[in-house]
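Below: one structure, written as structure tokens.
Omission of a single protein chain aside, the complex is shown with its protein chains in their original locations.
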Amino acid sequence: MNPVIQYFKNIKDAVVTTGVGFGVTFRHLFTRSITLQYPTEKWDLPERSRMRLHMDWEDCIGCFKCARACPVDCIYITTTKVPKDFDLGETANGTPKRLLVEQFDIDMSECMYCALCVSPCPEECLYMTREYEFSVYDREELIYDFVTMPEGLTEEAYVAIQEEKRAKAEAARKKKEARAEKESKQTDTKGE
Amino acid sequence: MRDLRTEEMTLNMGPQHPSTHGVLRLKLRTDGEVVTSIEPILGYLHRCFEKHAENLEYPGVVPFVDRCDYLASMNNDHGYAMAVEQLLGIEVPERVEYIRVIFAELQRIASHLVAFGTFGLDVGAFTPFLYAFREREKILDLFEMTCGARLLYNYIWVGGLSHDIPPGFVEKAYEFLEYFEPKIKEYNDLLTNNKIFIERTADVGVLPADVAINYGVTGPQLRASGVDWDLRRDEPYSIYDRFDWNVVTGVEDMGVLGDCWNRYYVKILEMQESARIIRQALDRLPVDGDVQAAVPRKIRPPEGALYFRSENPRGELGYYIVSDGGTKPFRVKMRSPALSNLGVIDEIGAGWLVADVVAILGSLDIVLGEIDR
Partner (left out) sequence: MQGLTHFFQHIGISSAFWSFFIATIIYGVFVFTFLALFALVAVYLERKVSGHMQDRLGPMRVGWHGLLQTVADTLKLLAKEDIIPRNADRLLFVLAPVVLFLGTYMVFAALPFGPGIIGSDLNVGLFYIIAVSSLVVIGIIMAGYSSNNKWSLYGGMRSAAQIISYEIPVGLSLIIGVMMSSSLHIGQMVQAQATGLWGLGGIFGWNFIQNPFAFIALFVYVVAGTAEANRTPFDLPEAESELVAGAFTEYSGMRWAFFFLAEYANMWVVGVLGAVVFLGGWNSPIPGDVYVPGFVWLFAKAFGIVFLQIWARWTFPRLRVDQLMVTSWKYLTPIAFFNLVGVGFWLLLI
């Protein structure tokens, strides 16, 4: 294009687009602001919001499905057997509980809020709530312990269970050692 | 008289910089104001995604895949899910396909909003960035309503979706489209047609089509150079072949093909096209179908390897998955579009002023999460 004409076109373009741009921002001066002044005002989160995890201990049957599904291994579960006569009760769905879940810790600082643990749970006792304001000063406090010991399980009975467990583990270890020694003796004799 | 020569200086646009869109380090060699070479140094956001994937079961990889290109999570999920589904040889119900397309295109709009907002910010226009984020909030509200999360969704699972769309979603989605389409005119007024913006971006950082193809540039950056290539149309996956939409390529209105203005303009037009696709998908959404019907209990693909590519907002996102027959993949390699796009910056950035390098980098639309994985 002829440079002279281009020159005047540039001026015209500049003036016109400047005016249009001004118009846009000026109009916005009068629109309602969309800021939410947290913390005095808070959003109503939708039902399915994936914020902090929560678990109903009474409904847990100790199947480990959630711990296995978790990609970052932030759920720590230990279960133990109870004496035969002790009745642990049923979950909300009517499934009888056979194992005592004595440790159910979730490390919220490791959790990545992916909700992969929610779907495998057969009793639907693990779910994500709408709670997002749970900052703490000490990281240890973010390890949430969801266990509430059942009533009726006395201190002695619990200690007795632990003792039994330990004794079993000890016996198993001894057996393993004995077998290993026997095998090495055999290989020694074979080698000769 | 001996030639006067100025000294070449090395300038570091360090990992922490307002304009590098993440932790990217650029080593610029400059001669006065003019940049003679650019060397990107990566790795500041490397999080060992591919190593993690070897230790997780197939469904567990999905949240990690989200976190690679965090601005286009749905598209990442979509690509991975389709790749594993092809490995398994399963088909998903119609309803799932439609919903996946709706979410992928909504995510494309959201990603392009961030892209052009931050591009405007790089060249000094502060306001369009905030307007873009206002629109993005509405999209994120739609996502939050459906799957509970706003940025990293873990929504598109292998074989289906994690949740069905909630009641009221379709109305809200239509509302959003009604609200969004007129806003594009506002962006055009503020940026696209603004003389100052055109001065800053037209004819700057021209990427010729053959150079783009040689470097493996894909996505809107490639289409802005005039190459008519879009995986959704040319290698259709999912149900994209059932919709009526156009592939947007660069125009010569304000500059030349392949300049920063075109790379920006293609994104604006692509948002319009995505809105069209979403509208058509919403119109034809099948009313029933279980979204979890095809989700397998245990994912154990047969031995083999597969490369599957899909169209991310940034380009061709590829997954190369090697399965050894177990429940955990042997190898998951992600072909990141932003990495290939970034590779071209020395070619097109050299010879421009420092201020232009900022504009060129912004127009390439990189996300470090994807580049470094």
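Letters are used for the chains, namely A and B, taken in the order the chains are written, and counting of residues starts over at 1 for each.
Just so we're on the same page, contacts are C-beta pairs under 8 Å (C-beta built on N, C-alpha and C of every residue); 3 or more make two chains touch, one makes a residue touch a chain.
As the structure is a prediction and not an experimental result, all values here were calculated from the model.
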Which of B:V96, B:V158, B:V358 or B:I371 contacts the chain that the document leaves out: B:V358
Selected residue (touches chain absent from view) among B:R136, B:R200, B:R232 or B:R335: B:R200
Where the missing chain touches chain A, by residue: 10-11, 18, 21-22, 24-26, 28-29, 31-35, 37
Residues of chain B in contact with the chain not shown: 9, 11, 13, 18-19, 33, 120-127, 130-131, 134, 190-191, 194, 196-197, 199-200, 353-356, 358
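Operating definition for what follows: only the chains that are shown with their structure count from here on.
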Chain centre separation (chain A, chain B; CA means) in Å: 29
Chain A contact footprint on chain B (complex, rising order): 52, 56, 59-64, 66, 127, 131, 134, 137, 144-149, 152, 154, 162-163, 166, 186, 189-190, 193-196
Touch list for chain A against partner chain B, complex: 10, 13-14, 17-18, 20-21, 23-25, 28, 34, 45-50, 69-71, 112-116, 119, 128
